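Okay, here's the structure, questions in a sec.
What you see is the complex with one protein chain gone and the rest in place.
Letters A and B mark the chains as written, and numbering starts fresh at 1 in each.
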Amino acid sequence: MNAVQTPAAARGGAPYVRLEGLTKRFGDFVAVRQVSLDIARGEIFCLLGASGCGKTTLLRMLAGFETPTEGSIWIDGVDVTHVPPYERPVNMMFQSYALFPHMTVAQNVAFGLRQDGTAKSEIDGRVHEMLAMVQLDGYDKRKPHQLSGGQRQRVALARALVKRPKLLLLDEPLGALDKKLRERTQFELVSLQERLGVTFVIVTHDQEEAMTLASRIGVMRAGEILQVGTPTDIYEFPGSRFVADFIGSVNMVEGRLVEDEPDHVRIQCEQLGCMVYVDHGVSAPPDAPVAVAIRPEKIQLSREQPPGTDNLLAGRVTGVAYLGDATRYLVQLPNGFQLRVTAPNVSRREERFEQDDAVWLSWHPSSPVVVTR
Amino acid sequence: MHDRRSWFVLSMLCFGFAFLYVPILSMVVYSFNASRLVTVWDSAHSPTLAWYVELFHNSEIMEAARLSFRIASVNATGAVILGTLAAFALERYRRFRGRGLFSLLTTAPMVLPEVITGLSLLLLFVVLEPLIGARGATTITIAHMTFSMAYAIVVIQARLATVDRSLEEAAMDLGARPWKVFAVITLPLIAPAIASAWVLSFILSWDDIVITSFVSGPGSTTLPQYVFSKVRLGVSPDINALATILVLIVSVAVIVAGTYMMRRDQRRIRDAQVALGAGG
Partner (left out) sequence: MKPAAASRLGRWGVIALPYLWLTIFFLVPFLIVLKISFSNVQLSMPPVEPVLTWGQDHVMQLRLHFSNFAFVFGDRLYIEAFLDSLLIAAVSTVIALLIGYPMAYGIARAPGAWRNVLFLLVVLPFFTSFLLRVYAWMGLLGRAGPVNGLLLKLGLIHEPLQLLQTEFAVYLGMVYSYLPFMVLPLYSAIEKLDLTLLEAAADLGCRPTKAFFTVTLPLTREGIFAGCLLVFIPAVGEYVIPALLGGPDTLMIGRVVWDEFFGNRDWPVASALAIVLLVLLSGFVLLLQYVQSREREA
C-alpha cells in the first residue's frame, strides 16, 4: 500500500492539486470562469454550490471528461490538462454510482485493476481487501440491482478507491441516500479517507454535507469560486452577501457606515431602526453602503430589557416553530421588519415565548458580520 | 355507466383480435383440406398432410426459401452493424458536420413508399452494373440493408438513449480506452436491442416483395417473389401449408421470447425484494 500516506492536511505541504485559470465554455455559455485553486495532499475539499453553478463541470475537468477551454490542471507536479480520463491517476465516484449492471460486485470493483493488466491473484486480493474495508464481504457475487442504496454507494466507493488514485472525485456522494443513512455514511467516509490518505474532492449542493465532510470548502456561483475556507471560516466569516446567505440561515439587513474606527464600527440600519455596534474594524470607505448579517442563533430573546443601548431592539413574536433541539421564532419590529431568531432548548422546562409576546432582542457586538460585496 | 363502457371495450377487443386472427387461422385450417379448391372443404379426404408433402418436394419453393433465408441473415447482420454505428453516431456524437442530412437519411427509408425505394435502387444498380455485376442476391441484399438499417437504428438508438452515459464514463475513468468501453460496457448493455433489431431486419427482408421485385435479377427468386407470382393467379393449397409453417415458427418464437421476458421481469421483482430485505 505505497499510496497510503498519513493525513497530510496538517503538514500543509506543497499544493498537490493545482488549478490555474481554469475556464470552460460551452458555446456562449461560460460554465467555469477563471478558477485557480490549490488543494493539499490528504485534504477533503468540498465544492459547494447550487445546481448549475459549474461545480460538476469543474469536477468533470478534473476527471478528464471535459477539456478546459483555458487554463491547466496539475496533479502531483504533472500537467494532466490534456491527459484522457483513462490515463489519469484520478478516479471518480458518480452521483448515480454508475455500477455496471451486467457485472457482479466483485467484477465491478476489479474492473479498473483489470484495465491495468494487474495479475489475477493480486486483483482478487485487492478486491477482497477493499470490499472488507467497506463492509461488503460476502456480497461479491451479487449484481448491483440486488443491493440496497447504501450497499451500492459502498461498492461505487470501493471501485473508485481500489486503484489507489492520487485524487478521488465524489459527485454528490450521499445525495441518493435517505437522511439517517446519510448521517452515518458521512462519518464512515471521513474515517475511510483518513485511513487511506487519498485526497478527496467532493461536489455537493448540500451545505450540511459540506460542513461535516470537508477540511476546506469552496463556495461556487456562476462558474466562479467566491470563497475558500474551513467550514468555520465560511460560516462565521462569510466574505460576501451571497456566501452569508447561502450557508445557513441569516438575517441580512442593509446599512450605512457612520462611525469607522480600527477597533469598532457603528452602522445605521433603517430596516432595524437602530444602530449596530460591531467590535471589529471593517475595510470599507465611510458612508459606504454595507450589509450586516446576523445569524438567528446569535440573537438573544428576553422579556426584561437588557442593559445598554446598542444592538438592542423591541419586538413582538409573530411565529413560533418548536423543532425539538431548538425553537425558531419570527419576531416583528415596530416598523414591520421581521427577524429570525433561534433559541436552543437547553432544559426541558425552559421558559419559551409564545405568539404575540413582547420581547427584547439583543446580540453580542462580535456577532454581526459586515460584508461590502 | 362504467359497466357499459367496459363492455364496449371488451367487445371491441374480441372483434379486433378475431379480425386479426381469423384470416391467419383460416389458412391453417385450409392447409389440411384435401380439396384443390382450397376453401371448399373435402370432408371425405381431409384432414390431410398432402400439401405439406408437396411443399417439401417442390424444389422451386425450397430453393426460394433458402435464398430468402440467406439474404435475410446477411441483411440482418449488415443492417445491425451499420445501424449500431449510426445509432451511436446520432446518440453519442451530438455535434458533427452534416448531422442534419445524416438523421434525415436514417429516417427517410421508413417513410418513403417501397415503390420509390425500389425504383431508385434499380436505377442505381443499372448505373453500377459494370462495377457490381448483374442484379441478383447481392443487389437484393444491398437494397434490404438500406431500408432495414433505418429500423435497426430506431430500435438501437432508443436503447442507447436509456444507457446511462456515466456508465461509459466510469469505465473510461477506471482506465478503459474508448473501444474497450464500447466492447465491454456499451455493447453488452444494448445487446437486447441489437438482438431485436436483428430479428426485425430479418423479418423485413424475409417478407419484402416490392423492393425485391425491382432489384432482383432473372436468376434469383426469393420466397415472397415465388409466392406472389403464384397467388396472383389465385389461391393455392400449398401456399396455405407454407403459411401454416411460417405462422407456427413465428408463434413459437414469440411465445418463447414472451415467456423469457415475463420470467426476467419476475426475477427483477424478486431481486428488488432481496435488495430491500438486505436493508441499509
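Worth a mention:
As a convention for this text, a residue touches a chain if its C-beta (ideal position, glycine included) is under 8 Å from a C-beta of that chain, and two chains touch if they have at least 3 such contacts.
The structure displayed is predicted, hence computed values, not measured ones.
Against the chain not displayed here, chain B makes contact via residues 1-2, 5, 8-10, 12-13, 15-17, 19-24, 26-27, 30, 37-40, 82-83, 85-86, 88-89, 93, 96, 98, 102, 105-106, 108-109, 111-117, 119-121, 123-124, 126-127, 129, 142-143, 145-146, 149, 177-179, 203, 206-207, 209-210, 213-214, 224, 227-228, 231-232, 234-235, 239-240, 242-243, 246-247, 250-251, 253-255, 258, 261-262.
The rule we apply is simple: only the chains that are shown with their structure count from here on.
Chain centres here are Cα means. That of chain A falls 54 Å from that of chain B. Across the complex, chain B is touched by residues 63-65, 84-88, 90-92, 94-96, 98, 100-102, 111-112, 115-116, 143, 145-148, 150-151, 159-160, 163, 181 of chain A. Taken together, the chain B residues at the contact with chain A in this complex read 164, 166-167, 169-177, 180, 185, 188-189, 268, 271-272, 274-276, 278-280.
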